[in-house]
Each structure stands twice: as structure tokens, then as C-alpha cells.
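My questions will all concern the structure given below.
Only one protein chain is missing; all other protein chains are in place.
Chain lettering (A and B) follows the sequence in which the chains are written, and residue indices restart at 1 in each chain.
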Amino acid sequence: MLRFLAHRLAQSVVLLLGVSIIGFGLMHLAPGGPLALYTINPTVTAQDIERVKAQFGLDQPVAIQYLKWAEGMFTGNWGYSFFGGQQVREIVLDRMPATLELMGTSLFLALMIGVTIGIVSAVRRNSVADYASAVAAMIALSLPTFWFGLLAIYLFAQTLEWLPAGGVASTSGGDLVDRLRHLVLPVAVLSFVLVAQWSRYTRSAMLDILNQDYIRTAEAKGLKRSRILLNHALRACLAPLITLAGLQLPLLVGGALVTETVFSWPGMGLLFVNALGMRDYPVLMAILMVSAFVVVLGNLLADIAVALVDPRVKLGYG
Amino acid sequence: MVDVPAAEIILPRPAQRFGALRRLLRHRLAALGLIVIGLLAIGSAGAPWLAPYQPDDIDIAQRYAPPLSEGHILGSDDLGRDVLTRLLYAGQVSLSVGLAAMLVTVLVGFAVGAFAAYHGGWVDIALMRLTDIMLCFPSVFLLLFVAAFVTPSLASIALMIGLTCWMEIARIVYVQILTLKSADFIAAARMVGAPSWRIIFRQILPNTLAPILVAATLNMANAILLESYISFLGYGIQPPAASWGNMLTNAQSDFQVDPWLAILPGLAITLAVASFNFIGDGLRDALDPRMRERSAGALR
Partner (left out) sequence: MTALLEVEKLAVSFGTMRAVDAISFTVESGEILGLVGESGCGKTTAALALMRLLRGATCTGAARLADVDLFSLDEPAMRARRGSDLAMIFQDPATALHPTIQVGDQLVETLRTHLNLSARQARSRALDLFRKVGIAAPEARLRAFPHELSGGMCQRVMIAMAIACSPLLLLADEPTTALDVTVQAQILDLLRQVTREAGMSVVLITHDLGVVAGMADRVAVMYAGAIVEMAGTDRLFAAPRHPYTRGLLASIPALDQGWDEPIPTLAGSVQSAFEVPGCRFSPRCPLASEICRSAPSLREVAPGHFVSCWNAA
């Protein structure tokens, strides 16, 4: 187990290094460079540019800049926003809880509903319910999330006036009920897509498992159907589903970004889109790195979880 | 041993191909998807002849005409432009961005996957690590990040989407080729001295085609979704040119003034994307029965 952990940890570090190099490279290879916005502005003189460059260390060779920046990332000095000069770390980490709240709630809900639908469709294979859920999932996966969110706002916030249209809480109050009411629409929109994905994944994983010999053995032992499903099939399903959860993380983070922009949910996604408008590169880079970090970390956790539920993994089987 | 005439062994192949097509058409939703895509493609390509107006015909007197009103079947927008006309022209842009992006995806993905698998060694390690690394980025973030400092055009958007979405195909090709590499008929081709490129194009490409085709179709759906989102945010196709995504730029306010204006382009996107997803699903079933129960759904 220890060797397995060390191996996966080393892999994750390599991935993060690669992620940072690519992100940093993208930013510096871009036409106009990090200061493109300044150069367009006629009130900014060439001297100003030089001064800003020196201030942010942008006049040094790219490799040196990268090393400095990477060291900063590592030690918690993520630089300063081009606008307002605030600590990037503070800006970004301030937004983190809102994003995690949205993502966590949606994922939890989607897993509960999606896995249930998936199991039912696998067990009642080729039934009307199976077909209906397949078609519904396919259409759900085809909806542009941002448009679907706007539609939801139009219907439930503006026309029916049941729920608030955006934000985490009302400006006046911020009690629990109010926060929950704000959470409903964004979570519903984000989990809608996730439910569709998870119901499909679970269905195919379940179908695969229900055809395995050991399920037939369980039946031959005279076990109850519910016990076979919940104890034998679901247990075998756990490892592939956890792995998928890890692999799905980039999509979840991406989905959260889209949802946040539509619902003005003050998380990292909204911050990213706002920073994008201002070409605030230190902030963009930090968010890109944090999201990639979350993905790498999530995958690492998923692998460890799989090793815990499936004793074959750490020995190099499965 | 009884001698089996050679013809008997070779015969089944063409029959199987027709079988795949028939299976695809029997998949009702895929057939429906093909029809819808066909109609959308004809409508968009034939926009100059089919559309009742020019896409930038402004008519201030007829702003926000509701659907089914006289002269504007699907209504008009904030500048009095005909919505149907703009939807058709936008279809040209959105579908071609999707198609071009898909081509880039397949090309880059195939090149990376094939090269890594075929070459092996450090090339393999470097390229597949790169693929892993790229997969860590949520593609929407990466795409927006790049889109923000590139002057948007149809080509650049397609290129950007393609360059942020090739990893899945690279992995498919990589795994397929690694499997094939050890297959006997490749060894046979090597033994008779066929050059590498020839083996790749004559033996490996046809054998990896089925999974690539499926992935490409699903990628097309994904590309249309991504284009719509970055155009909606204003980093994609720039007005006055219309794409389904940028027709939704003002959707938030449009919903209050004239909901149809915000609903129709979204429906067009959903219709196109769903059709490609259904076709992809049908293709998966038709081309390889073994893949039938694999996970479905487009990546976004």
C-alpha cells in the first residue's frame, strides 16, 4: 500500500509540474504577452510598460520567470492582481468555498439520483423506463448548460418567482433558509447534467457486472435479489464508479464554471470569467492551477479509495 | 482437414459493412439524428436561397416581432433582423466550427496517439504524459484562457477547440494501436518488409476507424457546445456575424423582453448536439456490438 501511495504521489507531482509548465507557457507565448491590454491603451506609455514589466519581473527570461513563479506557487506567494494589486491567493481562496459548496452539493445529489437511475435501468434492462432514461439523459447531455440555466432563471425566478435568480444570499439577510433557496437553481442545473452522466455510467458498469460469473454464483447460493444487488453488484460497481468520478472531475469543474457565470455565483468560475475580461493573468493562472490541482488531487484520492475498496488494485491486478 | 476455398473466407466482410449501416439505420434515434442533421445542414448551406432576408437586414420598425408574425415566421430581434434568417446563417457558422474543430481533434489526436504507440520508448512516455497533463485542465477553462488572447475567427476558434479536446481520441488511438501492434497480421506485414507508414495507413488506420468515428461524432457535439458557450461569453464568433452561441449573448435580457429570441437559438444548439450524440450512440452500436454497453454521452 505504501509503495502504491508513493508511486501515485510521484505521478501526481509530475502531472502538476507539467500542468504548471503548460499553463505558464500558454500565457507567455500568447500574442501580445501578459501585458497586451496595457499596450493597447493609448494613455500607457512605453516607459510605463517597462516599469510594470520590471515590477512584475516580466523583463527576465521566461525560464527564470517560471521558476520564480513556481517557487511562489509552492510557498503560497501567488503574486498580485494586475488590477487593484491584491494578493492573488486571497482573491482566489476567498472564492473557493462557494465553488466547493456548489460542486459538492451537486455531485452528492447527482450521485444519489444518477446511480439509482442507473441501477434501475440496468436491472430493468430494455424496459420502457430504461429507454426513457436513456433518451432523457442523452438530451440532458445535449443542452447547453448556460442556456439551460438562463431558461431555469426565466421560468422559476422571473416568471414563477419561486426562487432567487442568482447569488449566494440576499443582500438583506443571509440565514440558512435564504442561502438554501439560492442554492436550489444552480445546483439543479449543474446536477441535471451530472445525473445524466452518472445514470449512463452506472447503467453500463452495472450491466457489465450483472453478467459476471460471481453474480450467478450468488444467485445459485439462493441469496435474495436485493442482497445480490446491494451487497454483491453494487460493491463490485464501486471501484469503477470511483475511478470515473476522478476522471470526471475536469468536466465537473468546467460545468461549475458555466453554472457560476449564469447564476452570478461568486465562486472561482465567476472570478475566472471576470478576470478574463480584464486579462488579469496572475488571477487566471492561479485559478487554472488551482482547478488542475483539484483535478490531480481528486484523481489521487479516487485511486486511493479504489485501492481501499478493491483489494486487487494495490497488488497490481485489475 | 477439408480445404476451404479462399473466397469463402474473404466473402463475409462486405456483408458486415452493409450490416453496420443497416444496424445504424435501425437505431431509430440515430436515424432521426441523421435526418435532423441533414435538414440543419441543408438549411444552413442553402441559407442564401432559403432565408427570407439578409442576415443583417435591420428593420427598426419591426423590432421584437413575435414568432408567427407577418413577414417573420420566427419573429425578429432587437434590431428587427429576421430570426429565421439569422438562425440559418448562424447554422453555417456553428456547424462548420463544429466540423472543423472535430477534424482538428481527430487529426491531432490520431497523430499523437499513433506516434506514441507506434514509436514507443521516450516518445511514447512524453506524448502520453502530455495527454495526461492536458486532461487535468477543465477544457472550458483552457479554451477561455486561450480564446481571450486570440483574435477570434471561425478558423481560430475551431483550432482552439480542436487543440483543447484531442486527448480522448489520442488515448483511443493509442490503446487501439498498442493492441494491434501485437496482433499477428501486423507482425506479418512487418515480416514481409512493409514500411512503417504503410503499416499505419494500410493496416492500422482501417482497424482503428470504428472507435475514432464514434469519438469524432461525439466530439462534434461537444465542439458545437463549446463554441456556443465561448461565443455567448463574447470570446467566440463576433457580431454582426451570427452563430447560435452569440445569438444568445443578450439572452438574459431577451428572456424578459422577448423570450422566443432566447429560446430558439438554444433549441437549435440542443437539436444539433442531441442529433450528433444520437448518431454517435447509434454508430457505437452498429460498428461494434462489443462496445454496445460502454458508457455513453458527450464530454463537455
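Assume a contact is a pair of C-beta atoms (placed from the backbone, for glycine too) under 8 Å apart; a residue touches a chain by one contact, two chains touch by 3 or more.
Keep in mind the model is a prediction, meaning the values are calculated, not measured.
Considering the complete complex, the chain that is not shown touches A. From the options A:R51, A:R124 or A:K221, the residue with contact to the chain not on display is A:K221. Residues of subunit A that touch the chain left out of view are 212-214, 216-224, 231-232, 235-236, 239, 309-312, 315, 317-318.
As a convention for this text, only the chains that are shown with their structure count from here on.
Residues 14-15, 18-19, 22-23, 26-27, 30-32, 36, 134-135, 137-139, 141-148, 150-151, 153-154, 158, 193, 196-197, 200-201, 204, 207-208, 244, 250-251, 253-255, 257-258, 261, 272-273, 276, 279, 284, 287-288, 291-292, 295-296 of subunit A are the ones touching subunit B in the complex. Residue ranges on subunit B touching subunit A, taken from their complex, read 29, 129-130, 132-142, 144-146, 148-150, 221, 225, 228-229, 232-233, 235, 245, 248, 251-252, 255-256, 259, 262-263, 265-266, 269-270, 273-274, 277-278, 281, 293-300.
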